[in-house]
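As you look at this complex, bear in mind that one protein chain is not there, while each of the others sits in place.
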Amino acid sequence: MLLTVLYLIAITAEAMTGALSAGRRGMDWFGVALIACITALGGGSVRDMLLGHYPLTWVKHPEYLVLTTFAALVTVFIAPLMRHLRSLFLVLDAMGLVAFTLIGCQIALDMGHGPLIAAVSGVITGVFGGILRDIFCNDVPLIFRRELYASVSFACAWCFLGCAYLGLGNEQSLLISLFGGLLFRLLSIRYHWEMPKFVYRDDPQG
Amino acid sequence: MLLTVLYLIAITAEAMTGALSAGRRGMDWFGVALIACITALGGGSVRDMLLGHYPLTWVKHPEYLVLTTFAALVTVFIAPLMRHLRSLFLVLDAMGLVAFTLIGCQIALDMGHGPLIAAVSGVITGVFGGILRDIFCNDVPLIFRRELYASVSFACAWCFLGCAYLGLGNEQSLLISLFGGLLFRLLSIRYHWEMPKFVYRDDPQG
Partner (left out) sequence: MLLTVLYLIAITAEAMTGALSAGRRGMDWFGVALIACITALGGGSVRDMLLGHYPLTWVKHPEYLVLTTFAALVTVFIAPLMRHLRSLFLVLDAMGLVAFTLIGCQIALDMGHGPLIAAVSGVITGVFGGILRDIFCNDVPLIFRRELYASVSFACAWCFLGCAYLGLGNEQSLLISLFGGLLFRLLSIRYHWEMPKFVYRDDPQG
């Protein structure tokens, strides 16, 4: 199934970005593996705990833990190469974001939730891995400052829900929102699209 | 029902304080909405996940997500006014703290837990929204340093449990602890009551 293949690519790519974040903080190999697993599998775990959807994905498929840990350790060794693979990673990361989002939507719908909760479930699956990575590395989560990322996830979720509402088959809806989301994310990187920011100071003279 | 009305006022007020925190970090609109939802609904979500009380409030009532997101976006536009509304917000926030606490107590009691777990459930509901907000904004949680806040929540929970123990009706117990807690919080702000602090240094010469 297409989504499973995309999911495996996505958790591998996310694990590698997590490992690089851990490397920026000079963590040891255990920390690298843990941050990689959290980045790759954390979004889905948060979704499952919020929705009460047990067992969690990695508990049911412990081989995913092996895959993400392996990807993390590979990253340690090929780190000097990573600088040259930035564009590849941006594409893989975009694919991951969209795949996570659609899987999150699908799971909430399968549990019988309405469209709003399905969209929220998609966004949580898509973005919480990165948020947890940043919290564990003690950064202000990047997602709140970067180009459209969560918004792509949100739009992609609604595109999928809209297609389903219009009576398109599940496979067609997935493909349309997959390519739509991917295109939207890559365009937003290319042209530095950003959401308006809200800057507030307590002291008006500050 | 009184508690529901207070709850709606409370999540709106908490969402607005969350949005201001996000604004202090210069987050984009998505970050503002997310931090607002976490501040308003995070305490209850943590409680429900710890107690295994599914579905979570906002999953059952997705309209609360709409309300908190809407409150966050309104805050972005009326931010310059917020400076003049500080006292109003302190009162709303105090009301929210007390309402959250009593709801948390009530839910734990309804699940059949004893008084200690009910009090803990009340305090978690009351204070974890703010703690999560500060962690997501990468601050040391404010609550650990400010005037009596968690202590008000704790006292309010025990007041409610005490009233129930003395055989007062549910409605009466709620009203007494509601006003007692509100008064306690406002007095503690007014007179800068604080808990003693524990300051520890590893190095005695430090």
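Things worth noting here:
Labels A and B are assigned to the chains in the order they are written; within every chain, residues are numbered from 1.
The rule is simple: contacts are C-beta pairs under 8 Å (C-beta built on N, C-alpha and C of every residue); 3 or more make two chains touch, one makes a residue touch a chain.
Not measured: the values here are computed from a predicted model.
Within the complete assembly, A:W29 is the residue of A:W29, A:Y165 or A:F179 that touches the hidden chain. Annotation for chain A: contacts to the undisplayed chain at residues 19-20, 22-32, 34-35, 45, 49, 52, 54-56, 59, 62, 65-66, 76, 79, 82-83, 135-138.
Counting the whole complex, the residues of chain B in touch with the unshown chain are 49-52, 113-114, 116-117, 120, 131, 135, 138-141, 143-145, 150-151, 154, 194-202, 204.
Everything below uses one rule, namely that only the chains that are shown with their structure count from here on.
When chain A is fitted to chain B on its Cα atoms, the angle of the rotation, on a 0 to 180 scale and to the nearest 5, is 120 degrees. Centre-to-centre separation between chain A and chain B, using Cα means, comes to 29 Å.
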